[in-house]
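See below for the structure under consideration.
A single protein chain has been removed from this complex, and every other one stays in its place.
Let's look at subunit A:
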Amino acid sequence: MIKDEEKPLIRQDDRSRSGGMQHHLAAHAREIPPSGIRRFFDLVSASKDKDIITLGVGEPDFVTPWRVRDAAVYSLEKGKTQYTPNAGMPELREAIGQYLSNQFHLTYDPAKEMIVTVGGSEGIDLALRALIEPGDEILVPEPCYISYSPITTLSGGVAVGIETFAEDQFKLTAESLKAAITPKSKVLVLCYPSNPTGAIMTYEEMLPIAKIVEENDLIVISDEIYAELTFKGNHSSFASLPGMKDRTILVSGFSKAFAMTGWRMGYACGHPDLISAMLKIHQYTIMCAPTMGQVAALEALTKGGLEEKDRMMESYNQRRRLVVQGFREMGLECHEPQGAFYAFPSVKSTGMTSEQFAERLLLEAKVAAVPGHVFGKGGEGFLRCCYATSVSQLTEALERIDSFLRSLE
């Protein structure tokens, strides 16, 4: 039904509608495939079934804490509707600096080493665009967030996936990193806690990675947007490793920990030379992140958001235990996610591909979950299930998956 995943849809149109506008498109725009998540979304939307329980989202089920929303509303009432400085409101950058220091023992100069972006998404884009030259290789441990490789392509680089395995809890190993490095390798993208696997990497586990990064003169883009959602121990930032601060562009944001996806607020921190290059691109393309979003982000970091953040985090943790146990009880292997809000059970025992499984689960059991192969190498055979949804919905979803599995026997 949706087997043309690998073939870019645009190409198909090209053939069927001669005289269309496709030939005007740049090759890189034509050739990046549409997101697998998007395709699955279309499939779910097309079914128009009100009864579907979705585990397919990648965002909190909480609305932004009220005080944060209120701060933004109040700022609008006061008429704060102008541009801010390109790098973001100085008081917001101060607050981010203070926050990073309190939470993760990182010290960044808000004036030179920081930029407020339109979501973590823009931070990733800026970092890659500032670093990549045609042909550069960008190392991406997979399965991972779906955007890294297409943005790399758009910037003229070549994404090189490094497969990670459930046996290693989907952590990047020094051996596989070393094996993937070539003279063209320039950037390593890290994302821990990970979307979609929920894997984390501890300080000790990252040390050998840092050594290889140093030896091979790599730059690391460390996407730590799920840092606050770490359930086992405390999150260690890659930038906090010895010698790594100057080699790391830390990308983070407010979407996940503060339940602010729609606000589009993020930030990037790093060496002044790297940040000022990113700032140039940002200034010519975006000017500055939205002002009301910046006001809201400031409130989130200072007064209104921190306590709520801890409360939401505890609630995710409770639901995480429920879901992981649920999958294991129904006989699906499920490594223990230690961060973010995704469980990544294996459906290999059913003999189906993850796409077949996800599609049948949707149609027969009315549960939507994202097939793992869309997240790159090593994702095939797994299912991404976001547990940021109510306990009653989760319980119902688990029951449905369980009876679906039993119907296969």
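Methods note: a contact is a pair of C-beta atoms (placed from the backbone, for glycine too) under 8 Å apart; a residue touches a chain by one contact, two chains touch by 3 or more; residues count from 1.
Here, contacts and distances are computed from a predicted model.
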Which of "Sugar ABC transporter permease", "Twin-arginine translocation pathway signal protein", "Catalase-related peroxidase" or "Lrp/AsnC family transcriptional regulator" matches, in UniProt, the chain that is not displayed: "Lrp/AsnC family transcriptional regulator"
Of A:33, A:58 or A:253, the one touching the omitted chain in the full complex: A:58
Given A:98, A:234 or A:318, the one touching the chain that is not displayed: A:318
Hidden partner chain, residues of subunit A it touches: 35, 37, 40-41, 44-45, 52, 54, 56-59, 61, 145-147, 195, 318-319, 321-322, 325, 368, 370, 389, 391-392, 395
